[in-house]
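One structure, pasted below without further comment.
All protein chains of the complex are present and in place, except for one that has been dropped.
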Amino acid sequence: MTTHDTRPGSAGGADTPGPLHGGPDDDYTPEQLAAMSRDDLDRLGARYDGVQVLHVDPGPEPGSALERRYVRQVGAVFMLAGLAAFAFVVVYVGSGWFLPDWEWTIDAGTWSSLFTPLLGLLMGLSLTLVGVGMVLYSKKLLPHETAVQDKHDGSHFDRVTTGATLVSGLHKSGLARRKLITRSLAFMGGGLGLMLLMPLGGLLKNPNTGNPLGRTSWAQGVRLLRDDGTPIRPGDQVPGSLETVFPAVTGGNRESDAATMLIRLRPEQVAVDRPREGQADFGYGDYVAYSKICTHAGCPVSLYEQETSRILCPCHQSQFDITQGAKPIFGPATRALPQLPLALDDEGYFVARSDYIEAVGPTYWNRERI
Amino acid sequence: MSTTNPQSDAQPDDVPRRGRALRTEDTPAAAARSRRLSKARRRVANVAGLMAALVLTGALYSTIAPAHAEEAGASSDADYEAGREIYQNSCITCHGENLEGVDGRGPSLIGVGGAAVYFQVHTGRMPLVRQAEQGPDKPVVFSEEQIDQLITYIQANGGGPAVPSGNLRDGDLALGGELFRLNCASCHNFVGEGGALSSGKYAPSLHDADDLEIYTAMLSGPENMPVFGDNQLTPEEKRSIINYIQTVTEMPDPGGAGIGRIGPVGEGLVIWVVGISALMFGIFWMGTKA
Partner (left out) sequence: MARTATAPGAPTTRLGKAAVDFDDRLIVAGPLRRTLNKVFPDHWSFLLGEIALYSFIVLLLSGTYLTFFFDASMREVVYNGSYAPLRGVEMSAAYDSALDLSFDVRGGLFMRQVHHWAALLFVASIILHLLRIFFTGAFRRPRETNWLIGVGLLVLAILEGATGYTLPDDLLSGTGLRIISAIILAIPVIGTWAHFAVFGGDFPGELIIGRFYIVHVLLIPAILLALIAVHMLMLVKQKHTQFPGPGRTEHNVVGNRLFPTFAAKAGGLFFVVFGVIAMLAGLVQINPIWLWGPYNPAQVSAASQPDWYVMFLDGSTRLFPAWDINLPGDYTIPALFWPTLILPGILFTLLALYPMIERKLTGDTAAHHLLQRPRDVPVRTSLGAMAVTFYFWLMISGGNDVIADKFQLSLNAMTWVGRLGLVILPPLVYVITYRICLGLQKHDREVLEHGIETGVIRRLPHGEFIEVHQPLGPVDAHGHGQLAYGGAPVPKKMNQIGGARRAIRGFFTPIEEPTAVELEQRREARGLAAAEDRDLTTSGRPSEGGRPSEGGKPQEPRD
């Protein structure tokens, strides 16, 4: 058949629409429909959708004082909404043109700190009023009708016939008999599924290669630096102080696990200091250094209370006692903060004697084994 | 560290203490920025380190020496006597006859310095009304003059960090912010709103603190606050921090009401109390029949 062939029934037989199966078009002729009022048509259509309008509470009488009042109300609300919207445009466009500049700086004028609030107020007002207007309209001016719609349970006829179609189709395919095909299909499905998942393997990385979780940049002879890169001498801190220090390597102060608290104990604290077993010589004089990374969830702990010797984590309130080897004494943390062994180098600056002897930061499955 | 080095370079080397030369050559910040630190530069850094050690010695001396001089000059006899009188009237019960402290009541005041006195008395924390976890700030009891006299008296007994003078806000704003977030925010919150510490103790809000109070607090480490001596945070850095705190505290909020600037807790409260309530009101009203 070519596209030029426009004769009716070119495929053989007459080209007429098939019979309509009991549709509403059979029940009502166009003439009948044309004779009905719009309301009747509305009700008729609703009835076909299983909806019956029970009761209509008509809106206010057209032309009545009540209607005029409601119309004025709704109109005023929409008007105000438009007004607020235009005011938004004026504020947005006009700032920096005929209004003061909108750009906010710490010492800019009042207008710039009013700019965002004004935008929000005007847009919020405008949108809310549009909504209020619509609801008012539906409440005051629309007729209130109460409609009931029937709920249909599933049709038994549909179930039986659909089931028959499905089952007979399946039966005709013969898949139930042809076991080889079902099995090969299952095999193929499994393979295909796996194949499509494989590229996700690109995400995997071995966390044990080079032991990145168990190591930091601290090593023997690495200096302790302040955030601004200066090294520290024992005389620099006064008792009862804490300073965050970083390893003297490239990017050391950006490393996620290397941040360390260098604490100088007060004499009272030194007197009661009980370091962890085997770590008695990790400190230097009245200085001790502990990892700043919480062993619970990895937040930096440095809420140091120098009188109670406690270090508090601001995320989950674990508390560590630095006179007891930074052992956790409250909250959800289970392990002490790792201690960094300290020494002085030839020039009298603090250096680490080695890396932390245990993994820094949150606990994980095989932490003890690394 | 987030402050870049150009910024720290820009700081005037006004305090000759721990070898500012280091800052330009040996800082990891510079390294982090350039991401390459050659061996040659490291050698230079070592030399610089030596130089720094020499400068540091001088610096230590120079920071201590003026303090002594000032102390000697300021302690005129009249002020000293007046200070001692105030001490004996208001402080002696807890701090002892000779400032040696009373066990279980108050610590020794020998060597705490005028900075500590200024902070404690000027914020109204001292004299304490009753023993508690932490002394709260209260209306000040003494006049400025009396506080000065008290400072003179305490300073004369054992020295210690003195009260600084001059403009305390002339530091670098961005550096101050970085230092604040590194050293202070963990207790005092992002912008100095304060926060809870263990067992009823708290880091107070910095809203009402004046420059000198913040400065002396850093210098003296009152109660549980760690001490930030001048060799740890230079006076310049302290002034930067004060500049940051005061600037941020005083600046208006560009995005509407600040709701305490404490983040998600306040915001969650607002969405439920204001947002959801407003909408609930709306949907109740929508159901009304006209």
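When the chains are written out, they are named A and B in that same order, and each has its own residue count from 1.
The rule is simple: a residue touches a chain if its C-beta (ideal position, glycine included) is under 8 Å from a C-beta of that chain, and two chains touch if they have at least 3 such contacts.
For clarity, every value in this text was computed on a predicted model and none was experimentally measured.
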Touch list for the missing chain, restricted to displayed chains, reads A, B
The one residue from B:104, B:139, B:166 or B:287 touching the chain left out of view is B:287
Among the options A:76, A:148, A:186 or A:272, which residue touches the chain absent from this view? A:148
Per the whole complex, from A:130, A:219 or A:270 the residue touching the absent chain is A:130
In the complete assembly, which of B:185, B:206, B:227 or B:242 touches the absent chain? B:185
Contact set of chain B toward the excluded chain (per top definition): 1-4, 6-7, 29, 32-33, 173-174, 176-178, 181-182, 185-191, 193-200, 202-203, 244, 247-248, 253-259, 261-265, 267-268, 270-272, 274-276, 278-280, 282-289
Since one chain has been left out of the picture, which residues of chain A touch it in the full complex? 30-31, 33-34, 45-46, 48-49, 51, 53-55, 57, 92, 95, 102-106, 116-135, 137-138, 142, 144-151, 153, 203-208, 212-213, 227, 244, 246, 253-257, 259, 292-293, 296-303, 314-319, 328, 330-335, 361-369
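Here is the rule we use: only the chains that are shown with their structure count from here on.
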Mind checking the centre-to-centre distance between chain A and chain B? Centres are C-alpha means, answer in whole Å. 37
Going by the contact rule set out above, which residues of chain A touch chain B in the complex? 104, 106-107, 110, 112-113, 115-117, 120, 131, 135, 139-140, 144, 225, 227-231, 233, 235-244, 246, 248-254, 300-308, 310, 312, 314, 317, 319, 330, 347-349
Which bits of chain B are touching chain A when the two form their complex? 1, 3, 8, 18-19, 22-23, 26-32, 35-37, 49-50, 52-53, 56, 60, 178-179, 182-183, 186-187, 195, 197-199, 201, 203, 221, 223-229, 231-232, 247-248, 251-256, 282, 285-286, 288-290
